[in-house]
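The next block holds one structure in the form of structure tokens; read it before the comments.
Shown here: the complex without one of its protein chains, the others still in place.
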């Protein structure tokens, strides 16, 4: 298979080919990887399908390198090639539980893509499960446990999920390529060459330090530049409010019979099956949104149009000190005729670009270890000044969203509103005098 | 706007910005540029929106170059900058009339994207028309006439449609980038630099010969490699048969009330409005296909699943001499339990990579003229041996499609069927003895 | 080793590492791959060293693919891995006999880089020979015979020299990268994947047809665009005349004692040793040219300045019919005060982009064979219309070079001269009336 990131994706095992041909996996073609981000970066129209085969390919290359350079001869902490198939399947299927606009959808309907991934792997009704079961009866559960990080072999687990894994490496390169930014590039080939298995997981030779550092910095930059972009987040806010409104209308029986969004009903009723979930994709949701553009509920109709026709809210950053001013802003928005519940929002985006292990911390992570010439380890941020600078700090911002109409010069409450805005920040007009 | 092909797309005119923000244009985000091709080249998930802004950007660059280097001082055949806006709008909107899976959809429902483009531009009910009318009352019609090639200024017409125009240059580069093939690349910057307006349209300085030649060859290679790929064509065959079956079922009143594909009804009834058409996109069609996977009509259900879950037909090439054998193959397919009307097809794909003007020919084209140092013209194929080799010849192939199941080793009629196949060609088994 | 074309060059054998570290190989760092071409394409400053390690890397990748996919089990026409080292060494060393500005130098001094390659490999005085001999006493001769195409295993020979070999594939990609043109690109990875050994050499699976076709076309375009560029050829003409003049001056004892170009003496005297030859590089020749800029011989001094300071001759194309006019042009050049022997030249450049085997022909070549699904072969130009168009035809041009001063508007003989020039062609002014 031709691929713009990896040139080719080599499928050597019939199990992998059969998994790709299942309907659950083909469904990923109809779910965009970056959700609303292509409203900002129009090139970013790639799907979770494309990313998933990319993660498979990187996993395959890691397995090949490990088998070529570090084959285990038994109990030596090196690579046991019998782990290959479970690693490849986990790489390919790690995102199989994602649905349309996952983040927002989960928030509104209480679904959980990680549980759904496990369900798709282990439920006998799916084609994916049928393919996996042919390998062995407990194979579906094994693949699921890799994704859940409970699999005993930490090398396999860390390949798929750690601070530098096949998933992240593929999405950085791919999102960078499709958005056309060049922040996400790093030297994949060198990182792969310098990876090596050891007793407790995966390490890198010290000579890969700069390549690994560059990967961490690239990741940090992609978050700042692409994933946290205010316009994409604004579109997500609108989507969130749109689904919330639909849920409210359903609860209050305001959908007419011939307009019922049939495929969403089980979710409105909070009583859905795996089969219901697997029918959803971006197109299904958008089809309802198109329908709602003619709905007699003004808010539903307006938000649907804003979402489909890309009319994002505007936004400003705020901090603890200015957060208390937000109710004043919401009041002015209400004066302009917009229900603040549906037409304003606060939204924060924080990323922990890299972290080290500290006993007692909330977010326990597998830190990146480099192996020196004499076989001893050193943790990445101990040798990289750049990584050190961003280690353990949550970076991001908190934003307040509001309709663009508030930026008009008239009427008066608009001008009042704008006194709270300066250089992309929420300020206290009182303190400016 | 960030763009992977042109780095940035520069929107300098508020008219262009307003056009991009219309709902008719935003709808292009939900229609993939290459239809079914991403079943073969999984990276090719880009939309007509992305391509359209790219065509705008190339048009803008041509206008800038013309204005910088060849500004008209009146009646000298050079560039009149008052043509700029009509050119930019035509470049941006040339594909606005496309719907989901255009080629097949048109074939089944008799829609015509060129007429629909004109309708969207000139119908007072569209947002696009409202934006264009603000420029001047006859501006919508002017833009339409550029796309219909009836606009008086041939420089503007040829920018948008000729054998080397902004449309083709963008889609070659873009499709090449997103598929990850490198056949479609050529030196856009040099071609743009060497373009120049003259009395009867657009010409190129002779020193651009190799760049233009490379563009023609790249185009030829993209057709052979990507656009004519048998698997994509096979998916199109399935889509065609699926919609045909749906139409047949509708005609014979086999759709149950609660399963009616509402948004398609006007097309089944051959009585649709522009508003009906503008509600369609890839996701809407796919949503019906998802629904049809549970339909009790076995053929509809099976074809919908094949389309959604990517189960292409197999195919072989045939020529005039072997065409007569196809009924024999269809008979064997029928024996296997597949209705040949829905499970086989012939499909041809031919491209005319480059052509010269010859009085009396069917396909009249604007040939590519190069300007020599002394101001005289010479036609491209007269100086390029490579272009000469493919000028005026239709290149492509004709294929017969059938279910993959015919390649099994059992039962007997499968083995019989396979006697007709050799090295991707249909052969006469009788002649092989 | 980091490489811009192949990302990394992997040295796995100590023999290869030792060969790279010999002084004869390190000397290639000081000889530019494209000779005078960087006067036209200023980016093309790469050396034969860089190209040679690239050829090694492609050869290594071919050997790896062959060993992985087609390991011989004895007398089956597949790949015998004992051939690996001889192939790698031949790939690395195929250009070791090249000196500075090879083409011109050979022409003037009668050296022969192929013979010199063999001498460097087999002469006991070189470090290269010492490294090779450690493998086995007859190993130097074996490597030499691969380069001379007399080695019995045709798979090894064709890897290094055939119409699609590691040498050509590296230089096309590399020259394209460094010149910044994009004509030389093709899908190396696909070609390598689809290569396979067979009894009589190397073949390609039919599904590589388009990639191989693209390689042939790319090669054709690089010749037309880069290798045959008139300005580079003009610089070569100047170099040729400069060395000719120096030889003449030496013969007529016009070099003063303290100005003798010591390292060139053995070549003036036509009595040079291998050691003499290995002292030469681009810098040595240029150093003499710098010295000659102060020489009292006006022609030597002027040509040296033209070469070093890039003052190329102008040129026009001519054909058989107009060749007879050249003496008239030379007469006018002489009237302008330029000795036609040193200030004019004719120079032809022809390439045979692809050829097929025909008994009785002069240029016998190994044609490119594609293997079909049933194991039968088909020759490339039989399936590719583009390749067919350029098969067996010598493509290129013949040019007449003259000083730029002839293009001035005065005096009269310049204006007379210019009557012979039209649109880059030599014409007969008499026939224009």
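Note that the chains take the letters A, B and C in the order they are written out, and that residue 1 is the start of every chain.
In this text, contacts are C-beta pairs under 8 Å (C-beta built on N, C-alpha and C of every residue); 3 or more make two chains touch, one makes a residue touch a chain.
Everything quoted here is computed from the prediction, not taken from an experiment.
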Problem set entry | Of A:107, A:388 or A:415, the one touching the omitted chain in the full complex | A:388
Seminar exercise, completed: Contact with the hidden chain, among C:53, C:299 or C:368, goes to C:53
Problem set entry | For subunit C, the residues touching the chain missing from this view | 1-5, 7, 21-23, 26-27, 29-30, 38, 41-43, 45-47, 49-50, 53, 177-181, 263, 279, 281-284, 286-287, 290, 305, 308-311
Problem set entry | Sites on subunit A contacted by the missing partner chain, in the whole complex | 181-183, 185-187, 206, 210, 213-214, 217, 220-221, 224-225, 372-374, 376, 385-386, 388-390, 393, 395, 422-424
Problem set entry | For subunit B, residues in touch with the removed chain | 7-8, 189-190, 193
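One rule holds for everything that comes next: only the chains that are shown with their structure count from here on.
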Seminar exercise, completed: Rounded to the nearest Å, the gap separating the Cα centres of subunit B and subunit C is 43
Problem set entry | Averaged-CA centre spacing for the pair subunit B and subunit A, given as whole angstrom | 33
Exercise. If you look at subunit B, which of its residues touch at least two other chains?
Worked result: 181
